[in-house]
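Inspection log for the structure reproduced underneath, given as structure tokens.
Every protein chain but one is kept in place in this view of the complex.
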């Protein structure tokens, strides 16, 4: 259905990739085309600025930004674009991601970075949120999302059966 | 340009309104039609379920959910819709909003609530994020957002002048 | 003594079962009949509403609700019933359960969720608290609880002997 | 309906009374007889032990324990009784009640203190929880609690009207 | 020099012993007689009261109290004696000892529990502090403590040599 | 009974005096002679070293050290003496005293600073703890401390009467 | 001695100026020429990049960067220059500056932002640190700093006199 990248997945370091990969998997599951970039807000600031500045004209509709520590990536991208930027705080380090959560979400008035779960659910939820955003212009994605919710329910029902089986 | 509510602003208590009002002001500034509801996840759970379940068919594109304390409102709405739900954690109470931040953002995989700044910038940023989401289907909003960014820059320039004037 | 479920043990995911199992073990030790359900506040919200709404008429007297992260389960159940709901915050995740503690306990005025220990003692204490609640109508449970307290004391005495033996 | 104290409201200092008073107001609203005591776990430890030890024989069914700082009151009472003890952590002091929350709720396995909201909702919710506990043996209280929930809903509806009136 | 127990080492559970043992080792190093007890503030409250109440007449001069979670042990002992009680918060559990630190140290005015390091240094420092307290009446302990400080310095000097050797 | 300073009260800044004054009041109540010094660990480090180094020979038995922020005062004094040093973390500043609590109490193995309540109870409890320490060599102080505990109890009893009078 | 700006004081908003002003006062006291700019990392990202990129060629030796919330200013400037950047986290907002502290200091390996005190001492200490940095190339500043330390000591001595006068 979708033929060119609508979503940009950006992460601050390739060491984040094993975690962030699940975002790509969700987008594939929903047949949403995306691109992936490693861009550091601090080590490659010009690249970050350039990526965000050109994102709109290249047709992207949403940017997902994953970073840890003093996680400025989402903020830097949001500073340079009018596209919605979804922040993915990466867990880890001495403060276990509390720093990345605060640095991602506590943006000043005017430059939002909407942020998702700190932890392994983060990249999954960021990708799902991108799908929900795209749903406005692509009704087929909404239908798929309803199906996805049914899947989620079924897993809970199965979990219930497993627990009650174990209980006997 | 926009003729019926695209954005639903929901808050858990009318005591949140003085804070949440700034979200409405932003949407008016961008000429985005919206509706406002007080719905408590805990005191009016059926109403919360009904509101979210019918939101899509009523034409809403984004829901903003503001709540404090054990802030379940965003999560409950997200549980009942495929629309994007943006969480606004309300500052205050004994934990000063840390509880509402965590309760809003730490959603399990599958049901995202993308959350904005804890503090007075929150409702403003949630509304701006809604504008960014709508920008995908309404290009005029993107143009307006570029203008808005210019306004922001001008305020910084003016602030710089004020400080340097004071310095002399 | 007791012939039908008086206590409902509900958890948000079957992955919580290895921890929550100790609640079931306590209830068995006290001969209190109970039922166990996996119900997700976010993935199966209708099921959560239905379970809580019908709990009173089905004869349940207490509901134990275990969940992690943005732990809304206790709150959702309490929203739909007048039965006492005891919250069990599940440790784990990026915030190690601080999110589930706050999301469970910080309920607004009107809809209490009385919450027990964050950590492995949580499910045990929730089940014991259910026994204490039931003790009002079932005096035999109070007698058993007195016996249980004697057991606890004896374990401390044995611990004291072990330490003093090691000291020599 | 109820003729002698079923609920004991205990607080660590009379300086807690202005906050804890709302618990008494809730119990009066539900026509539940109660008694009130100031007992300090640290300054009057014998009194705390004696109060809890004799509570069952005096006919109490639930004890509410409110304390701040290193809030040991709930734990000390629970140590000396098999009755359910509901902890009310008092906000305030240098840590703003985080100490009282942790000291009240983090009880070891075997001696539960089920704890309610940190903040002004705490005493209200503790009293409501006591009503829910008593509901098992006093069905009339359940009926009243259903009515109380209707009141809560009505207040939300009124809040919604106020906000939408202000919006125009 | 010292012929009967001057220091009482009390811990809430024998599972604390592997950590608390270092306190005993320090006291042996300084030839200070001590006794060790496992007493739970919550499971054996009468024992805790009795131990503290009789401590003075039995000749104890200092009590060291080690506990985790809602660590009430130090407070309960201090409530029943005029002897100095030194609190040892035990690391571990879902909050990693922050709960035991707060529950031990945040005592109300009138009933101090002087608290030492959260972590493995805690029992060592509690025992050293007991030695410092006893030093007032036993000058020989002060001399030994001066020697102990020389040992500490020597270890730092050796550490410096190791690092500089590694550097080459 | 006591004729020369046994206790040294040291604070990092004279701005701490209004809080620390209560420590002096307690010592006066118990007729314990003391001296008071403003010494900054960072602004007057030589003075801090000299004060602690000479404290033992001048006859002091206990040092109370009050400081805020990166509160090094207790640690610096303890580094230069074998006398017991009781730390008083001062509430205030951006972290509201959490920094001073951690900086005072988290001493490495070998150099204890036993720390009291963060908040207004701190100086009172530090002084009381000094009295408890001195009680070992001065039995009359123990007698006075028993009396002091009776006073505390009486205040609780009076508080109980006030609350029950208000209740009627 | 110094004829053109060696230090750049940059802040994210002119609302920070009342706090940051003390940095300017310190630099004036030491006769160090400086410039002041209001530059927002998020609202004027190009300006931030340009300022830092040209700082070295314009002769600046140190940059002080003050910001609150998701405080990216120091990081953005450090990303674009090889000059030392000193971060000043601004207290305030819902998290009272904990967010700005973490966002300023938790920089990834390679791009340091050395950060000073969170709170009113921050701007003062940042300016003093700039003086210390410049001392390497400007020995006269070191002499002045020795004098400044004497002033600090004198204030402590005066504080000591005030407290002891009050004590009598």
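Chains: A, B, C, D, E, F and G, in written order; residue numbering restarts at 1 for each.
Assume a residue touches a chain if its C-beta (ideal position, glycine included) is under 8 Å from a C-beta of that chain, and two chains touch if they have at least 3 such contacts.
Computed from a predicted model, the values in this text were never measured in an experiment.
Trainee: If the hidden chain were put back, which of G:9, G:39 or G:116 would touch it?
Mentor: Only one listed residue reaches the unshown chain, and that is G:116.
Trainee: When the complex is taken as a whole, what residues of subunit G touch the one chain not shown?
Mentor: Counting only subunit G, the missing chain is touched by 56, 61, 82-84, 86, 101, 105-121, 124-126, 128-129, 132-137, 142, 145-146, 148-149, 152.
Trainee: Which subunit F residues would touch the chain omitted from the figure, given the whole complex?
Mentor: Answer for subunit F: residues 12-13, 40-43, 45-46, 49, 69-72, 75-76, 78-80, 93, 95, 98-99, 102-108, 110-111, 113 touch the chain left out.
Trainee: Could you pull out which residues of subunit E are in touch with the chain that's been left out?
Mentor: Within subunit E, the residues that touch the unshown chain are 91, 96-98, 117-119, 121, 149, 152-153, 155-160, 162-164, 166-167.
The criterion applied here is as follows: only the chains that are shown with their structure count from here on.
Trainee: What pair in C-D, A-G or A-C shares over half of its contact pairs, by residue number, with D-E?
Mentor: Copy of the D-E interface among the listed pairs: A-G.
Trainee: So which bits of subunit D are touching at least two other chains?
Mentor: 13, 40, 43, 69, 93, 95-96, 98, 105-108, 110-111, 113, 117-119, 121, 149, 152
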